[in-house]
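A single protein chain has been omitted from the complex, and every remaining protein chain is retained in its original position.
Per-chain numbering from 1; labels A and B assigned in written order.
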Amino acid sequence: MLLQLKNIKKSFGKVEVLKGITFSLDEGMILGLIGENGAGKSTMMNLLGGIFPPTAGEMFLNGETYLPNSPIAAQSKGVAFIHQELNLFPNLSIAENLFINQFPKKRFFGVSRIDKKTINVKAKELLGQVGLTMDPNKKVEELSPAPRQLVEIAKALGANPKIIIFDEPTTSLSHHEAKKLFELIKKLKAQGIAMIYISHNLDDVLKLVDSVAILRDGELVRMDEKKSFDIQTMVKEMVGREMLEFFPGRMKKIGKKVLEVENLTAKGFIKDVTFHIKKQEVVGFYGLVGAGRSEMVRVLYGLDRFDSGSIVWKGELIDKTNPVLSIQRGIAFLTEDRIEEGLLTRMNIQKNAQLAALGHFTKGLLHRINRFEAKEKVKEKVYATKTKYENLTEQLVSTLSGGNQQKIVLAKWLLTDPELLILDEPTKGIDIGAKREIYGLINNLVENGSSVLMISSELEELMGLCDRIIVMSKGKITASFDKSQFERNTILEVALHKQTAIL
Amino acid sequence: MIESTANKLLGKSENTTVYVCVLYYFIMAIFVPGFFTIHNSWNLLFNLLPLLIVAIGQTYVMLGAGIDLSVTSIVAMTSIIGGYCLSDITAFIEPVWLRIVFSLGAMLLTGALIGLINGVSVAKLGMPAFMVTLTTMMLFSGTAIWLTRSQNSYMLPESFVNMPYTSLWFIPLPLLIGLVVVGIAYFLLNNTLYGEWLPSVGMNSKTAAISGVKVQSTTIWSYIICGCCAAVASILYTARLETGSPVMGQHILLDVIGSVVIGGTSLFGGVGKIQWTVIGAVFIIMLDNSLNLMGMSYFLIMIIKGLVILLAAMMNLLKEGKY
Partner (left out) sequence: MTRFQKAIQLLLNYSTVVLFLVVLVTFGLLSPKFLTLGNITNILIQSSSLTILAIGMTFVLLTAGIDLSVGSIMFVVGVISGKLVVIGLPIWWAIPLVLVIGLLFGLVNAFFIFKLKIVPFIVTLATFYVGRGLGLYISETRAINLPESFLQIGSSKLLGLPMPIVILLLVLIIGHFVLSSTQFGRQVYAVGNDMAKARKAGVPVKKILLTVYLICGLCAAISSLVALAQLGAVSPTFGYQNEFMAIAAAVLGGTSLFGGKGNILPGTLIGALLIQSIQNGLVIINVNPYIYPVITGTVIFLIVMIDSLRHKSVQKALRTKTTI
């Protein structure tokens, strides 16, 4: 037995986040750890990774007591942690990132200096282990997300780990890149390294792991071998109830075209993109990371410029577009990066929710704000999104959970009464309960006359919600499927093989 | 544990500084002779007003996550422009009040113009606010000294020089000006669209831009407002010292930033209030005045002020539970 946890408890203030966790991990074993947001996954991993100590309970590594007081202490004991947010310094080279804390040194007139030759050799060796063949002197800022992830893993391997913890490693990877990562994980498993794999993507978990552990409300509700699980049972254990009708249906009455995009081109990003969206239609965009989907909607919304092509909004040719005009036209845009582009984290819920619709609550030359009206309207929408909160005007939005934060961002856009809602990865990193509520909100909006353009990396989600799925690859649209044609493997294949254009 | 005790002791951030202020006032009133007199009270008020007005402008810029180090040079530059316009050169303009209005207009315009340069450089060209205002500070205080060859201009019209001692509806004119500036600044920040936009830009300009906030013009206006505030303060300084001087306001930068920081406005943008800055400025002025009355030298006061600002910054962090 490599790692053993006995009755581990952790409290923050009065809140008990972990209520006595007991489990063990063997050499060369991959454990999938799943649970809704707030179930205690991160807390548990932070305990293992040495970010903070447990309140009670014992941990053993190789039979010895294991109580790391820092990430470095954990690393030196052989526990490496690959965070969802990579811990790399883009301004330094790959090699420097690999050795940031223990540069090989040599003496030079009694002065210890970095040994650049040894570093290069060692770095190449480590990069080789993860299948990277690039120059270690390249700066990390020049790398795209997938190789960055591999550099992070190489860094972990440099410390000869016995256990590697992966926290949502595939969120910024394409399907193909994720597949390569899985191969690497299996290779490491063969070398006897044990791994804990945390993910919301249950398909991946089932494909990859040996055993599954499910956390709910700080308790380990079930841990068993993989073969005793399927998606349905996993979901059921995670939320503690059956999830019937995961994708609720909606009334179908698709109307006239509201948005027509023709030959839209932004050099270096997208090329000759042509599609349309009808009233009360949900159109999904699927493709690899970097296929140009986010770039395309940013151009549509007016955040980035386009070079040629035309955008027709409700029969009118648009020659100029920016966020202010878009909001006036009734277009709303929920971005992928919630913290950096969606929220004002150090402000209260009210200020966050009212921001985009402020124009509705002002009057006169000085744009005086009607606070009472603003508060009533926000309250209404926040109630509609089923956000759990304590106080609209006192509580900072940063104190909400990820799912509730996303609902606030959604409420912000719903307050602008959008006719077209653009959603970029709206359920990224959100637990299943909140996901389902967001799906319900989307359906509600569409039934009330709006249209939705939705980007997602989860194909199931698109297939469950959309009337049409458009696939993009390398900045171009390569295929389009109507609901009747939805078939998982076909869509995946088109997304992966760029040249099989059906359109 | 320590945090909660501290919170109990300190209460809400706005109140703490008020308590400290009031306490300090009473202690000084009891122990320092000459502090609690009518003459000194007027002194306090007249010292407070121009500083407060500059600090209010600075609060706007800081709310937008900027900083304006050029305020001192704006005060100097507008002062010499005012001195120039009010001197014999414009004597042909009759009556005198028209001359004064024209000159004050020129001063405000100068302040706004420098603010515009700062704002455009920061918002449109994407230059760091610190470097922009640092160089405009060097540039305009240099220009002010160059234009005047380091000479002050005296011979300002009687009615302008008498302004500090004139009253309107029994309120001294400078106080009236101060009240109007505070009132406008408060109203703009608390009741208008701009007041919502500015902190949101300061906290997260990306989120703000995507949510339809006109980020660039919001930022530019904050610097223009700051420039205008510095110009108004310069009018008060120039009238009181009866001279347009190129080194006017050279030493107020510490007091300005001190007022804002002691008040509790965040240096990272997005958090701050006009009433906080009022309290901060009152405290700085009381400190300065009382130490002066105690017979301390200029440099000792400088040292103490520096330490007090450090202390205030620590208190702010303590209140936010950062320790």
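Here, a residue touches a chain if its C-beta (ideal position, glycine included) is under 8 Å from a C-beta of that chain, and two chains touch if they have at least 3 such contacts.
Remember, it's a predicted structure, so these values are computed and weren't measured experimentally.
Chemist: Of B:L45, B:I93, B:M127 or B:V247, which residue touches the hidden chain?
Modeler: For the chain that is not drawn, the touching residue is B:M127.
Chemist: Considering the complete complex, identify which of B:F92, B:W169 or B:F299 is in touch with the unshown chain.
Modeler: Touches the omitted chain: B:F299.
Chemist: For the chain left out of this view, which of A:D26, A:E125 or A:E141 touches it?
Modeler: Residue touching the chain left out of view: A:E141.
Chemist: Among A:F166, A:F229 or A:F269, which one touches the chain that has been omitted from the display?
Modeler: Answering carefully, the residue with contact to the hidden chain is A:F269.
Chemist: For the chain that got dropped from the picture, name the residues of subunit A it touches.
Modeler: Output for subunit A: 70-72, 75, 83, 87-92, 96, 100-101, 103, 105, 111-114, 141-142, 144, 267-269, 290, 292, 295, 474-475.
Chemist: Residue-wise, where is subunit B in contact with the chain that is not depicted?
Modeler: Interface residues of subunit B facing the absent chain: 67, 121, 125-128, 130-132, 134-136, 138-139, 141-143, 145-146, 149-150, 254, 257, 261, 267, 297-303, 305-307, 309-310, 313-314, 317, 322-323.
The criterion applied here is as follows: only the chains that are shown with their structure count from here on.
Chemist: Mind pulling up the subunit A residues that touch subunit B in the complex?
Modeler: Touching subunit B: residues 301, 303, 323-324, 326-327, 333, 335, 340-347, 351, 354-356, 358-359, 362, 366-369, 412 of subunit A.
Chemist: In their complex, what parts of subunit B are in touch with subunit A?
Modeler: 188, 191-197, 199-200, 203-204, 206-214, 270-271
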